Structures are given as C-alpha cells and as structure tokens.
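Before any comments, here is the structure.
Here is subunit A:
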Amino acid sequence: MFQVRFHGRGGQGVVTAAEMLSMAAFDEGRFSQAFPSFGSERTGAPVVSFCRIDDRPIRSREPVIEPDALVIQDATLIHQVDLFAGLSREGYVLINTSKSFDELGLGDFLSTFHRERLLTCPATELALEHLGRPLPNAVLLGGFAALTAQVTLDSIAAAINERFKGATAERNVAAATAAYQLVKREEEELARASTN
Partner candidate 1 sequence: MTQRPVHFYQVGSFVVGNRLLDVADRTVQSDPQRSDSLDSGHRACQGCGEALGARYALDAAMRVTNGRLIAVNATGCLEVFSTPYPETSWRIAWLHSLFGNAPAVATGVAAAMKVKGKSDVRVVAQAGDGGTVDIGFGCLSGMFERNDDVLFICYDNEAYMNTGVQRSGATPPAARTATTEALGSEPGNVFGQGKDMPRLAMAHGISYVATATVADLHDLENKVQRAMQVRGARYLHILVPCPLGWGSESCDTIKVARLAKETGLFPVFEAEHGIVTGVSAIRHRTPVESYLSIQRRFGHLFGEHGRPDIVAHIQAMADANIERYGLMGDVEQFAATSGATS
Partner candidate 2 sequence: MLRQIEGSRGVAETVARCRPEVVCAYPISPQTHIIEAIGAMVKAGTLSPCEFINVESEFAAMSVSIGASAAGARAYTATASQGLLFMMEAVYNAAGLGLPIVMTLANRAIGAPINIWNDHSDAMAARDTGWIQLFAETNQEAADLHVQAFRLAEELSVPVMVCMDGFILTHAVEGIDVPEQDDVDAFLPTYEPRQVLDPAHPISIGAMVGPEAFTEVRYLSHLRQLDALELIPALASQFASAFGRESGGLLHTYETQDATTIIVALGSVLGTIKDVVDRRRDAGERMGVVGITTFRPFPFDEVRRALEGAERVIVVEKDFSIGYGGVLSTDVAMATHDSNLPLHTVVAGLGGRAITQHSLDAMLDDAARDHLEPVTFLDLDLGIVELERARMKAQRHSGPSAENVLSDLGVVASRIG
Partner candidate 3 sequence: MTELPFAITLEVGSSHANHTGSWRVERPVYVDRLPPCNDACPAGENIQKWLYDAESGDYESAWRQLVEDNPFPAVMGRICYHPCESACNRAQVDEAVGINAIERFLGDLAIERQWSLPSPGVDTGKKVLVVGAGPSGLSAAYHLRRLGHRVHLVDAGSQLGGMMRYGIPAYRLPRDILDAEINRIIAQGVDVELNHTVLDIEHERHAGEFDAVFLGVGAQLARRVDIPSGDTARILDAVSFLHQVADDDPPLLGRRVAIYGGGDTALDAARTARRLGARDAVIVYRRNREQMPAHETELEEALKEGITIRWLSTVNHYENDHLVIEKMRLNEQGFPEPTGEFEDLGADSLVLALGQDTDLSLLDEATDITIADGVVEVSPMMMAASNGIFAGGDAVPSERTATIAIGHAKRAARGIDAFLAGRDVADTPRAQLATFERLNTWYYADAERAHRPELEIARRQNTFEEIVGGLTEENALFEARRCLSCGNCFECDNCYGVCPDNAVIKLGPALRYEVNYDFCKGCGICVSECPCGAIDMVPEQI
C-alpha cells in the first residue's frame, strides 16, 4: 500500500488533489481511497488530505499517519505544522516552491532522507503561467507522477480531465505535464550529480 498525505491551505484544492490522485490510480486498475482531514474548510486554514493506493481493497479508514509520500502545496506551512510527522525514511517529499531546501531551512532535517526522493516544484508559478490562477494542486500531481512513479502522467491527465472540463482541463494537463518534465529533469540532474 502506498499512502500519500497532502498539505495545503483551504482554497488550494488540497482535497481535490487527493481525489484526482485516487482517480488516476483507479484508472490504472488499482484500488485507491481519498479523503480529507475533515473540517470546516475555510480559505487559508491549513488543510490536510489523504490518498491510499493498493493492489487489494482498502478497508482502513484511519488518516494517513505514516505517509510514503508528502505533497506540500504551501511551503509557508513548513514551520507551522508538523508536516513530516510519520514520514518514513524511505519517503518521498514534493514541495511547491522555487526555493531550495536550504533556503527553506530544511536542509539538515532532510539530510537523513533519500536526497533523490526530496524534490521541489514551482507549481504555483506554472499554474499562473498556464492557468492564470495560483492553483497548484493538479500541477503538483504531474510532479508527483514523475517523483514516485506510482501513477503515470497519462492517468493523471485522465483524472484531471475527469475532474475538470474544457479549457481548464487542458491547461491543467499542460501545467501538470510541464511539472512532470521539470521534476524529471531535476531527478536527472540529481542522478548526474550523484554519479560525479
């Protein structure tokens, strides 16, 4: 079972992100489950959502406590909320930022994790570029596909198309694809760096 936890703020589509990821997995014939950390979703309030992906039916309803991956849609939450709680040493982290981990002050903390599984993605910028609105959720899913390989970019695109319609869908797909490529490039750079 692969468990993902999304962090963000109300209005950033945190819940939708988890849902779309679950749809993407579903499209690939896998079992998945997405649900929000229930609350009265007010704009700006910290929000968490979860997604589980597995090859057998998912029964457990507990929130994701030991995530295999974290998607952090809003870097400003880093020092407010215990974002990394339960994250395994094998875990993946994708942060929506154009800064580096050191700039975010996470350098030391993350040193114990697999470096190549810790990536950033300027999703809000990409969203502004493609959608004209700062909605990073679908964009980040492209990055997530690239980072974790749990789902393909195609299924992400399919989920986006299921969730959105027309131009919005197209632009989100484009943005997600851009993010996917960006993250892929990042990975290659890291790989190159590590070989040197």
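Criterion: contacts are C-beta pairs under 8 Å (C-beta built on N, C-alpha and C of every residue); 3 or more make two chains touch, one makes a residue touch a chain; residues count from 1.
For anyone wondering why these and not others, all candidates are chains of the complex that A comes from, given by their letters.
Being a predicted model, the structure only gives us computed values, none of them experimental.
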item: Selected partner (touches subunit A in the complex), from 1, 2 or 3; value: 2
item: Subunit A - residues contacting candidate 2, complex; value: 5, 15, 18-19, 22-23, 26-27, 31-40, 45-46, 48, 50, 58-65, 80-82, 85-86
